[in-house]
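What follows is a single structure, written as structure tokens, with notes after it.
The complex appears here without one of its protein chains, the remainder shown in place.
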Amino acid sequence: MTAAVTAPRRRRRWGSPWAWLIFLLGVSYFVIPLIATIEFSLRAAYKDPVTGEFIRPSLAAYELVLKDPKFVGGLLTSFRIALITIAVSLLLLVPTAYWVRLKVPRARPVVELITLMPFVIPPVVLVFGLIRIYAPPPLAFLNSTFGTEAVLVGAYVVLSFPYMYRAVDTGLSTIDLRTLTEAAQSLGAGWPRVLWSVIFPNLRGALLSGAFLTLAIVMGEYTIASFMGTKTFGPYLSLLGQNKAYEPAAGSIISFAITWAAMFAIVIIGRANRGRTQPAGAP
Amino acid sequence: MFLSLSGIRKQFGDHVAVHSFDLDAAEGEFVSFLGPSGCGKTTTLRMIAGFELPDAGSIRIAGEEIGRVPANRRNVGMVFQSYALFPNMSVADNIAFGLKMRKVPAAERKARVAELLELIHLPQSGGKYPYELSGGMQQRVALARALAIRPRVLLLDEPLSALDAKIRLSLRQEIRAIQRQLGITTVYVTHDQEEALSLSDRIVVMSQGRIEQTGTPSEIYNAPATEFVARFVGTLNLLPATVTDAASGRVRIAGRELRAASAVEAPSGSSATVALRPEAIVIGDGGSEANRLDGSVSDVTFLGSIVRIRVRVEGVDAVVALDTFNNPHEAPPRIGDHLRLAFPPEALLVLPHAPDAGPVAGDESLAPA
Partner (left out) sequence: MTAGSATSEAPGIRPAPRRVPLAWLGLLPFLLFSAGFLLLPIAFLVIGSFQTSTGEPTLENYSGLGDPYIVAAFWNSVTVSLISAVGGGIGGFLLAAAVVRGGLPRPLRTGLLTFSGVASNFAGVPLALAFVFTIGNNGLITLILKDVFGVSLKATGFTIYSQLGIALVYLYFQLPLMLLIVAPAIEGLRREWREAAENMGATGRQYWRHIAFPILLPTLLGTTILLFGNAFGAQATAFQLTGGTIPLVPVVIGAQIRGDVLRNQGLGYAMAMGMVLVMGVMILVYVWLRRRSERWLRS
């Protein structure tokens, strides 16, 4: 159509001054706390071992937190729990979403309602219920470290439901599930094989996005972890924030960096995925 | 002239959408811009509406230059392909919108809305919302909305192409009836030659930003000025030919000498394209003056009252379609049958060869099925 070629009309080359004003205000609001945190994290003085002089600004705060075994330990624990959460979430939700689409579409409202419930149940309420069930006997899982981590993973998987299920379901909607399944079965593949070799690879982009979002959420999560008393990153950072001056700033910056990295991964996956599917999809 | 465009040019980046457009339309005239996608017809229409500013040329309505007047002060009505009704307003509010912008008193607005709802045969629907209406109804409301402000010119941009075939036909007649009743000068953009032929007083056929031909439907259909027009409009059969004697209008096709009714413009010895109208072709030897071609039947399509027969002409790579009336007592020819086709010299048009005519849709895809 001719209309498709049409350029937006009367658009000033540099945009309206109002738009710039609002944009700059917004950007300042977003950027200033980051700058302030970085600045704060650099206020810690570095003592020169030779001259004994104190040097500011320095990276001393970063050195301190990265040498702090509890900080690094918390980070690693959070990372490990995030990975387990992602694995469980995927193993649970991909077959479920697949099964709902293919075999029991009538169950869709039920499954969707459950996966959206975490939007209505705040983490503090969820952990309240979990503690009341899993702290006292007969299900006193929270008495052991392993049991606590298991319940924590369970809670995080629930938190990931809304994002992960939507990502998986949207991913499934873009591929012709029935045909792929029938084709695989006609070649002699059973259900597990169909899921593993055909469905998972075709959902790669969607699954990775969901996975990284879950990673970002779990890495910084505080409420549930702190009430369960696990030694993850969130509660330890909070503790640092109450007791130390500059280390928490460094810790926050590290935390932001992790979230950023995870989110950038999502964006890059999104781009790569578009590039991969577009030529095939274009007529 | 009431609506007058002269020397209109529009460029988007490196792409020239409209090269040089001239048109003079009389008051009350119904003019169609006809052409394939990207031929510049919509861009031209949008320049009349004021959504695009021409790079050169002038647009006048009743002698007043409006080329630089903002769209909201031009007082022309526009109907969009996608209806573009405001989803948050009822039908009545949609129709009244232009009047409200002109600060017309509420009572007067109400009367005018009622009048227009009557005109589009939806007198009861004023309180409904666009999403409650079918596509055809929405487009009628959009028409009423455009007419409410008593525009000097009515512009319609492919108003029927989003609708299904049956509604398209009835709404087409309705648009024409309303246009006649109001006597409003109308510009209608379409890529559907049947629509253009049946609606218009005059048609402007466009291709690649240029006007190919301007004329009445009968002129466009019976005397296409270029091969593009011949291909795009109607169901003409096109055959490659060589001009043997330009002065006496003789051409050669597949070794046969054929006669046109008048002299040919192209020089003798040059190649040309010959157009034959399907309704002029008969099976058999025809009259003594008739031109004749031989071929074999490649396809027979039963269309009800008409049977369309396609014949592959011997010696050339071309298929000629002809229409015969259905005769229940006579079996139609079968595929593979040899037939002789005859047609009078008047039915043979020799078109100048346009080597850079660009890709043009074949007549088969455009033939009304």
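Residue numbering begins at 1 within each chain, and the chains themselves are lettered A and B in the order written.
By our rule, a contact is a pair of C-beta atoms (placed from the backbone, for glycine too) under 8 Å apart; a residue touches a chain by one contact, two chains touch by 3 or more.
On a predicted model such as this, the values are computed, not experimentally measured, just so you know.
Colleague: Which of these, A:45, A:64, A:92 or A:175, touches the one chain of the complex that we don't see?
Modeller: A:92
Colleague: Tell me which of A:20, A:54 or A:196 is the one touching the absent chain.
Modeller: Counting the whole complex, the residue in contact with the absent chain is A:20.
Colleague: Over the whole complex, note the residues of chain B touching the chain we left out.
Modeller: 49-51, 70-78, 80, 82-89, 97-98, 100-102, 129-131, 133, 138, 142, 145-146, 148-149
Colleague: Could you list which residues of chain A touch the chain missing from the display?
Modeller: So the residues of chain A touching the missing chain come out as 11-16, 18-20, 22-23, 26-27, 29-30, 32-37, 39-40, 92-93, 95-96, 99-100, 102-104, 106-107, 111, 114, 116-133, 151, 154-155, 157-158, 161, 178, 181-183, 185-188, 190-191, 213, 216-217, 220-223, 226-227, 234, 237-238, 241-242, 248-249, 251-252, 255-256, 259-260, 263-264, 266-267.
Just so it is clear, only the chains that are shown with their structure count from here on.
Colleague: When the C-alpha atoms of chain A and chain B are each averaged to a single point, how far apart are the two points in Å?
Modeller: Using C-alpha averages as centres, the distance is 56 Å.
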